[in-house]
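Every protein chain of the complex appears in place save one, which is left out.
Chain IDs A and B follow the sequence of writing; residue 1 opens each chain.
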Amino acid sequence: MSDTEIKKSEDALELVAFCVGDQEYCVNIMSVREIRGWTKETSLPLTPPFVRGVINLRGSVVPVVDLASRLGLETTEPSARHVIIIMQIGEQAVGLVVDAVSDILTILTEKIQPTPDVSSDAARDFVQGVLAMEERMINLLDLSTVLPAVSAEGIAA
Amino acid sequence: MPLSVLAVDDSRTMREMLRLALTDAGFDVSLADDGEHGLEVLQGVTPNVIITDINMPVMDGFGFIEGVRRSTEHRVTPILVLTTESATDLKMRAKNAGATGWIVKPFDKDKLIDAIKRVAA
Partner (left out) sequence: MDSMADIKQTFFQECDDLLGELESGLLDMESGEGDSETVAAIFRAVHSIKGGAGAFGLDKLVAFAHIFETTLDEVRADRLEATPDVLSVLLRSSDVLADLVGAAQKDEELGEERTAGLVGELSAFVGASADASEEPAAVGEDIAFAPLGMDFDLDDAIGDLDGPEDTQCYTIKFRPQPELYANGNETVLLMRNLADLGEMQVACDESKIPTLDELDPEGAYLAWTITMHTSHSESELLEVFEFVEGDCELEISLDEAPSDTTESDLVDNEATPTGEEVATTDVEGASASAEDEVANKDNVVQLAEQKDKQKPAAAAKASTEKDTSDATIRVNLGRIDRLVNLVGELVINQAMLTQGVIDAGLERGDSVESGLEELKQLTREIQESVMAIRAQPVKALFQRMSRIVREAARATKKSVHLVMEGEMTEVDKTVVERLADPLTHMIRNAVDHGLETAEERIANGKPAEGTVSLTAAHRSGRVVIEVSDDGAGINRERVKKIALEKGLISPDEQLSDSEVDNLLFMPGFSTVDKVSNLSGRGVGMDVVKRAIQAVGGKISISSKPGKGSTFSISLPLTLAILDGMVVEVADQTLVVPLTAIVETLKPTPSDIHELGAGAKVISIRGEFIPVIDAGRSMGYRNEPVDPLHGVVLSVETEDGARAAVIVDTIQDQRQVVIKSLEENFGHVASVAAATILGDGRIALILDVDSIIAREGSARLFHETNLAATG
């Protein structure tokens, strides 16, 4: 299929895909503020384990979430080759630690299939839908649930 | 060249209204907060018409008009006084101080423009 053709269509979506462990996820490119190399966070006390801490993003304090841990996968031991995708979720900026960015995709909305009924909580809570790309299955991440407990009320322990 | 107007009023609302109405009508507008400020502004601008409120702090409209009339540069610049309908004695006092005419508040835009055109050369 032709890319230009899709881009003209109003039903087209541009997605950023990335690897978390051996799975592939993607998010709408419109929610991505920037992608940067991993830097050491300042850890926050008494927060859930998947909240790695906060980093300085040009003067703003931005929380960083270990996406693998959040999805119930193995906790990431981040290194310089990991990346942080800074997402804009509503009013908040949040960084997601992932292994690597794998692709930028342009797809038609209709290509998104409903999440298959599986028993995994993570799949139900965090995956909006799936799409097939050649051999791969890419999960469309539901950003609204990535930071569930984090509201103005905080995550008081 | 557009006509230029200096409007002197201590009320921010009134100043903004005058500015809106006058700029809409194509005038160049300068503003001042009270009489003393008005005289200061007049050192830098030469308006075709001056509009002033009477009841202002620091220096009221009478003092301002007298000050304008004493200056060499603005001695005969038309000065319109903003006044309420009932204030007949104020009109007379303003005239004695040297006012050219008056605008009755609350004014509508056309009356305002009309009054200016009446006195502007």
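Criterion: a residue touches a chain if its C-beta (ideal position, glycine included) is under 8 Å from a C-beta of that chain, and two chains touch if they have at least 3 such contacts.
It should be emphasised that the depicted structure is a prediction, and the values quoted were computed from it without experimental measurement.
Q: Out of A:62, A:84 or A:107, which is the one that touches the chain we can't see?
A: Answering carefully, the residue with contact to the hidden chain is A:62.
Q: When the complex is taken as a whole, what residues of chain B touch the one chain not shown?
A: Chain B touches the chain not shown through residues 10-14, 16-17, 19-21, 24, 36-37, 39-40, 55-57, 63, 66-67, 69-70, 75-79, 84-86, 88-89, 92, 95-102, 105-111, 114, 118-121.
Q: Can you list, in ascending order, the chain A residues touching the missing chain?
A: Residues 40-47, 53-56, 59-63, 92-94, 150-157 of chain A touch the chain that is not shown.
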